[in-house]
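Shown next, in structure tokens, is the structure this report addresses.
So, subunit A:
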Amino acid sequence: MIRGFIGALSVTLGLMAGTASAEEAFIVVQSTTSTQNSGLLDYILPGFEAETGIDVRVVAVGTGQAIRNAVNGDGDVLLVHSKAAEEQFVADGWGVERFDVMYNDFVLVGPQSDPAGVKGGSDIVAALTAVAGSEVPFASRGDDSGTHKAEMRHWNAAGIDPTGASGTWYRETGSGMGATLNVASGMGAYVLTDRATWLSFGNRGDLEVLVEGDPRLFNQYGVILVNPEKHTGVRAAAGQRFIDWLTGPDGQAAIESYMLDGQQLFFPNAK
Partner candidate 1 sequence: MQGFASEFNQALSLILQGDAELWAIVLLSLRVSLFAVLISAAIGMPVGAALAVARFPGRRMLIILLNALMGLPPVVVGLLVYLMLSRSGPLGVLELLYTPTAMIIAQVVLVTPIVAALTRQVVEMLAEEYAEQLRSLGVSQMASVPVLLWDARLALMTALLAGFGRAIAEVGAVIIVGGNINHVTRVMTTTIALETSKGNLALALALGAILIGIAIAVNAMVSSLTLRAEREGLRHA
Partner candidate 2 sequence: MRDVLTGIPGTLEVRDLAIARKGKALLDVPYLCLDGPGPTLILGPNGAGKSLLLRCLHGLISPDHGRVCQDGIVLNADHKARQGMVFQSPVLLRRSVAANLDFVLKRQSIPRAMRKQRIAALLSEGGLEGKARQSARSLSGGEAQRLAILRALALEPETLFLDEPTSALDPGATQVIERMVLRASAKGVRIVMVTHDIGQARRLASDIVMMQAGRVVEHGAAGQVLDAPESAESRRYLAGGLVT
């Protein structure tokens, strides 16, 4: 009775809002802000959608939130960049299998005046040590995202716990990459960002790339089908088709050809 009522209600609402859609004509991909804000997905998805007729709906949030949403079953495919968390996700049974897709890299960005004197270096750990030593402002995502987790690994390698300085020179925004870049731009702070978001970011102020090229700054993206045995609503067939395409020759070629400001942002490396 109640279920019937809710069903009728949802049909009514659906009709009113014009959301009625053909079955499996779309999939929901839980992904990160970097893939969307960089413009990569807008560039490669039309190819897949034209070939298969499957509409890809991207929800772009931090990696932490994307994984939590996928655990709840609110997505068919997970496309994020935090390998350890992704493997845990699969090990816990929430995902079917993890595939490498591509990588990009992180860069340390800071004010042109470079008060910590790290410019031109390629050692991220040494650079962070210098930033901490000079106590100049550093903006952190502080949101459990893939970028935040990467940043914490580098602090850890430097033997520094910056959270002790939280609120002084260490500023945790608790927001996405773009919002954190806006904050850094506003206060002239150092910030660790993925190169894709940085290149497509439109409000740089006097920030510039100071440290890049450290192999430890490589940022691996993985793709996982959400386990249909855990959530019956998962559009497994269409989701798998997307994963096959993304890790196959067409998807990999599309990723490789995406350029911004004459630079290649993502490097396909599916096996």
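Here is the rule we use: a contact is a pair of C-beta atoms (placed from the backbone, for glycine too) under 8 Å apart; a residue touches a chain by one contact, two chains touch by 3 or more; residues count from 1.
Regarding selection, all candidates are chains of the complex that A comes from, given by their letters.
Everything quoted here is computed from the prediction, not taken from an experiment.
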Of the listed candidates 1 or 2, the one touching subunit A in this complex: 1
Contact footprint of candidate 1 on subunit A as seen in their complex: 6-7, 10, 13-14, 16-19, 28, 33, 37, 42, 57-60, 69, 71-74, 175-179, 181-182, 185, 200-205, 231, 233-234
